[in-house]
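Pasting a structure here, questions to come.
Only one protein chain is missing from this complex, and each of the others stays in its spot.
Presenting chain A:
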């Protein structure tokens, strides 16, 4: 079995360099045959694309998509400097 450390590095590179994703802020953890993706993105389509790219980079492993959607809220209180 490939060393989990290198699998995680490969997925992270794929997510950064693949034009479908270009995501630099996703955390990738590999434990045995399980791949965990964590982080935040702004829409569901991006979340799915990240999972697709991660799956392609890890054939035979199980990918768990734990990425959450960031909800952009209306502006809150201002700060006085």
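One rule holds for everything that comes next: a contact is a pair of C-beta atoms (placed from the backbone, for glycine too) under 8 Å apart; a residue touches a chain by one contact, two chains touch by 3 or more; residues count from 1.
We adopt the following convention: contacts and distances are computed from a predicted model.
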| item | value |
| --- | --- |
| Among "Fumarate reductase subunit D", "Electron transfer flavoprotein subunit beta", "Metallophosphoesterase" or "Transport permease protein", the UniProt name of the subunit that does not appear here | "Metallophosphoesterase" |
| Which of A:32, A:59 or A:76 contacts the chain that the document leaves out | A:76 |
| Residues of chain A in contact with the chain not shown | 19, 22, 25, 40, 42-43, 45-46, 70-76, 78-81 |
